[in-house]
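Just passing along the structure, written as structure tokens.
Note that one protein chain is taken out, while the other chains of the complex remain in position.
By written order: A, B, C and D. Residues from 1 in each chain.
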Amino acid sequence: MRRNIFIAVGLLAGLGAGWAGFPRAIYSRRPQPVDFSHKVHADKAGAKCEDCHGFREDGSFAGIPTLDKCASCHAAPMGSTATEKSFIDTYVTPGREPQWLSYARQPENVYFSHITHVKRAQLKCAQCHGDEGSADHLRPFEQDRVSGYSRDIWGAPGRPGMKMDDCVNCHRQSAAKGAAGTLSAQAGERGCLDCHK
Amino acid sequence: MTTRRDLFKFAGGSAMGLLLTPAPWRLITDTALWSENWPGIPRPARGEIRAKFTHCGLCAAGCAVRARCVGEQPVSLAGVEGGLCPFGVTGHHLPYHPERLRHGNRPEAAAAVARAIANSAPDRRVAVLDLQPGRTASWTCRRALAALKNGVYLAPEEPACAVNLAPAGTVLSLGAPLLDGWGSPDRVFRARSGFRLIQAEAVESRTAALADQWLAVQPGSESVLGRAVAGTVGLRQAAEATGLAEAQIAEVARSLRENGPALIVAPEMTSEVLAWNLALGAWGKTVLPRREAPLPREWSKAAPVTPLAAVEVGSLGALLIDESVPGAPLPWAAIQPKLAADAVVVAFSWSRAGYARHATHVLPAAVYPEALGDLPPALVAPSVGSAAEFRLTVPLVAAPDGMTDPAEFLSAVAGLDAKDALRQRAAAIHAAARGSLRTYADGKTSAVKDLKFDDFWKALNAGGSWMGEVENSGKSPHLAPAAPIPDAGDPWPLRLSTTQPGAPALVSPLMTKLWQESGLRLGPHRAALNPRAGFEEGARAVLETPYGRCEIQAALDGSVPPGVVLVAYTPEIADIRGADGCARLVRI
Amino acid sequence: MLPWNYGFHWNAGTLIFLGAFYTVLVVVATTVIRAAFHSRRELAAHHEESIRWHSDFHDLPAADRVCRHVLTGEFKHRECPHAFDCRECETHAKLIARHPLAPPAEPEEDILGMSFPLDRFYHRGHTWVHPEADGAVTIGLDDLGRRLLGNPDAVRFPALGAHIQANGTAFQVTKRDVQIDVLAPVDGAVVATGSAAGDWCLRVKPDASGEPAFRHLLRGSEIRPWLQREMERLQLALTAEGAAPTLADGGVPVADIAAGYPKADWDAVCGEMFLRP
Amino acid sequence: MNKRYGMSIDIDKCTGCGACMVACAVENNVPALPGANDRRGITWMRVYRVDNGEEYPDRRSAFVPMLCQQCGVETPCAHVCPQQAVDVDPATGIVGQMPERCLGCRYCMAACPYHARYFNWWDPQWPAGMEKTLNPDVAPRMRGVVEKCNFCHGRYHRAKERAAAAGEKDIRPGEYIPACVEACPAGAIRFGDLNDPSSEVAAARHEAGSFRLLEKLGTDPKIYYHSTRDWVRQIAFAPKPGGKENLHG
Partner (left out) sequence: MDKDFIARGVKRCSTGRFLLWIAPWAALLAFGLYSAGLCLVKGLNQTNMDNRFPFGLWIFLDLTVIALGAGAFFTGFLLYILKLDELKAVISSAVVIGLVCYSGAIAVLLVDVGQPLRAWFTFWYPNVHSMLTEVTFCLSCYLTVLAIEYLPIVLKNRKLRQVPSFLVFEFELHKLIYVLAGVGTFLSFFHQGSLGGLYGVLRGRPFAFREGLAVWPSTFFLFILSAAAVGPSFIVLTTHLVEKLSRRRLVRQQALELLGRISGLLLAVYVLAKTIDTLVWINRTSPESGFPAAQYYSWKPFGTWILFAEIVLFGLAPALVLLAPRLRARRAWLVSAAGLACFGVALNRFVMTVQTLAVPTLSFDQFVSYFPSWQEIGTFLAVVAYGVLVYSLSFRYLQLFPEERELKMAQAAEESSAELVGRY
């Protein structure tokens, strides 16, 4: 009986460490430089995603906006929050770019074209990025300590899908839905270099 | 009480528990992912991708270049109207070459030059050696030298002519690398299908390999063939010197006359080569008079071009060598006797590999594509209508601090203000209201007279090219007397032949692929020899010429004729290579 | 490897290949798990002693596994298929039925200079069993066993009440740094312990009594040929382990053989003689 | 319709200048490492010098640009890769090598008759500062994996993205050409869709003097060579060691 207790205790300890402790330990967390509220901007300023996260002329995606974009509205405080004031003092006035931490920055070997997905396949931003656009706070940036990947890319359940498996599943589904010869059929599983570089 | 056994049980249980969690599997996957971006693998920068246009400044051909830039940083270069040579393709690497010079003591060099100028012995001269004459910077130097009392402007002397391959029916190339670095490749290859190429060369060069006919002449006898074709030397004498059959030479001469328009080209278009072309009736058809782009009137007071041979021995108190743009250098052995015992030599250079080795002061110069400048008119003209040109090498990246522009240095010494020289010259061109401007971004050509100066200048700075119109007066050029045929003596049993004489001293680190990671080119310090030369592969030897020595390693190659040693062009070789090409090998 | 992995294709090649792979994995895993499961069951049933004997018996040289009927000359060659447990041997039963063991022609207690009283049963691991009137049996080392172990350095008897199994370990004797597990001749519970140097070692209440319970033990006329064979084996073992074969000339073993052959590898000799390879 | 990209290389035009080799290295972030030699270096595009085996002055040379021949049938490398790091994209016919999937067993290199695959014997390295000139469309490879020509797949991505931005369904011919094709000063290399009968390459393959290397192996390479010289066309066949001193690479 006694020996079984030790085995059981060990088993529980192992399970606990693996399921509860490990996912916490594997990620390092860093806060974003500024507590930006997507919600406030969407509600008050009526901004849409593409107002700030737009495309360049050649079709490439511009990603996180630079300080110019922020400064075009926030050259002087628009509201009265302390966050905005400190943002202006720290970044806008001295002209210092905030070092945003990109949740969704794909690994170097991944080729991802925003315009193909947004313009051609008509995907909504939230499909991959989740409801970031309506969040009031920026969640901390979590990075896998071993692989160095962002949690969004190489994440846990409950996160928006950005792992290779998620890409593959979506492509497979849309390929299955689409008729042969259409764009959706092109989206199916093909060569590695279709999505890698 | 827990026993050791219990601890084992606990450990076993927890190991089993851990196996049922994601932890071990995740770690296995994570380490595999880590191997994708482990330390030491650089990440390319990301950002907006733009195209910028410029002209390649690595040789006088000045090919039009489209640079693909991430943000401001060029990441690849491509020709606008055709391919580029490998040097041009990798030009954007030069600023990062590990051997690049970054520091120099400019005040000290300036003081030394000032002292040499002040030392006003009447037979003492201050000279500038310009490897690529005809640029605005060259004009600035000439103006500065004219302002100095003892200034001499040294540059390779060439008759003012350009070559137009387009109408040519037959081309006789006397060892010129016509298909391999002779003018801009897009112009050469566009015309290539129109002419029959006869290459007379001892070595089967890249051009010889692709020529319609390759005449394997005796090394050094190319010019005899030229004379024979022009009729200044008898067939028998030519046959003896070249090792070809008399009938063969006669056949070449006949095909040049019958399948015209004909053209004779040589590595340097000297007066003599021009004379042969005149004799063939090529003047005005395939060989055209070349004019400078218009100059501001106030520049007319400029020092004349002096050939090195005309400089008295021991007369140079100061020599400034402009190596900031590559060009065919003069052998140091020919320069050195002209220097006074206490001469100050200042080299403006990218690296210590070239003249910097002999200089008392070395000042780092900006490399292509860091510096703004213009290019001398092209040797190979695109067509009859437009020969003279004005093109800028627009910088793609900013030069680091501490670089010295030779022209600016010299104008400071001479008390000349030449800051706006390029703009002044552009204004002069614009004022002449001739020719047309071509812009690469939109591929448009517009007449200069329709443009405002500001637009003209802006377009030039965005990689535009001005093409003047040729005025073919039909006047024959003034020709210098022909030099005697060099004759190799007994102590120099070999002829030295080099590959690619125009290669810049510093090339992109990636260029080593051509000789280290493949056998495509002869690597530096390698000497190709005929297998019968008595050397074995890899043997080390000293290459000697009347001008110096250099250590090399033998590479056997059946395509190299007996009696010839083929070496890769390097600054060391440039130093010891004489015009006569005499050499011998001494085994170590 | 799994259908949801990227690059997995449902085709014949995959099915055959992975099918074979998984089959192999399953077979190997089943084999190991089965072995583990069986061993757990055997351990729970306390069969380890019997397994140890079977395993040892398996490792004995073929010559040592010889059937008792070869000793008596009824067979020329026969290897015991039952690990010396004649109780389950049909051949033995048949042979016994056909030729009941004749008592020796003359009472022979002194064989080759050693005392082997005929009122006892002998086990091939050199113990004897003497049935007592109360149904218990006394177990002791036979004369050769005693001479081999001489005056033991230490003896470890099982606790009173412990159950011993035929061919399992009865008790442990240490002699000259060599530990010998003496084989138990019968199944039963220990009721008293004696001393290894003394007359008897254990008193055991056997699980069964009567002839069938002792059928696997040697008796009567079997003893002499067996003992002769044992003496040959001893002689060989001593030779092999570095002692001079002095027994060969028919000498009587001394009381403490170990002391007589200080150079012999006593571990090997005892292992050989007490059937503990 | 699926494309089948291919190349046609005119040996009679190649001057062996090496622009394609360096342009390829620039485009694909291939470093030049100090210890690399002609057997350990990485040149997805490698130009060999071949000759007719005669002695001077009868010696004639030619230059043969060698790259992955993009075999279309029983692609030797894709066939042998144990973990699907090599595949033939059905949409383009391009044989792709996925470095992040590769474990570096080098079996594919042993399988390739053209020696067009290269192993990263070292971690990549560039002179200080030069990593700024890396092409963002191609990921640098780590040590221990195999790589090879993929017809500048980064450029294919770029062309597709441009088409998507312009709202076009597909890329137009000429929108996508590999770096070597672009760089070749002699215009010796042509590139296009072999399935498109109007493309230059589709026409070039039927020209007289067109051939493929080791065609008899039956792997259907998509690189067509061309020469009007008989002795040059001999390079299509197996080496003949019994003959004259062999050609040097």
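Keep in mind that, in the parts below, contacts are C-beta pairs under 8 Å (C-beta built on N, C-alpha and C of every residue); 3 or more make two chains touch, one makes a residue touch a chain.
Note that this is a predicted model, so its numbers are computed, not measured.
Touched by the hidden chain within the whole complex are the displayed chains B, C, D.
Considering the whole complex, the residue from D:Phe119, D:Tyr176, D:Phe191 or D:Tyr224 that touches the absent chain is D:Phe119. Not every partner is drawn; the one left out touches subunit B at residues 28, 31-32, 34-35.
Although one chain is not shown, part of subunit D still touches it, namely residues 35, 37, 39-41, 48-50, 64, 66, 74, 76, 79-85, 101-107, 109-115, 117-123, 142-146, 213-219, 234-242, 246-249. Residues touching the missing chain, restricted to subunit C, are 1, 5-7, 13-14, 16-18, 20-21, 24-25, 27-28, 31-32, 34-36, 38-39, 42-43, 47-48, 51-52, 54-55, 59, 61-63, 235-237, 239-240, 245, 248, 265, 267-268, 271-272, 276-277 (touch as defined at the top).
Following the convention adopted for this analysis, only the chains that are shown with their structure count from here on.
One finds 37 Å separating the Cα centroids of subunit A and subunit D. Here the CA centre of subunit B is 97 Å from the CA centre of subunit C.
Counting partner chains per residue, subunit C shows two or more touched chains at no residue at all.
Within subunit A, the positions touching two or more other chains are listed as 58, 60, 108-109.
Within the complex formed with subunit D, the residues of subunit B that make contact are 35-38, 40-47, 49, 70, 73-79, 82-86, 88-90, 92-93, 95-98, 179-181, 185-186, 189, 192, 204, 206-207, 209-210, 214, 216, 508-514, 516-521, 530, 558-562.
Within the complex formed with subunit D, the subunit A residues making contact are 55, 58-60, 108-109, 111, 113, 115-116, 119-120, 183, 186, 190-194, 196-197. On the side of subunit D, the complex with subunit B involves touching residues 12-19, 21-23, 25-27, 29-32, 36-38, 40-43, 46-49, 51, 55-57, 59-63, 100, 123-136, 138-142, 144, 179, 182-187, 245, 248-249.
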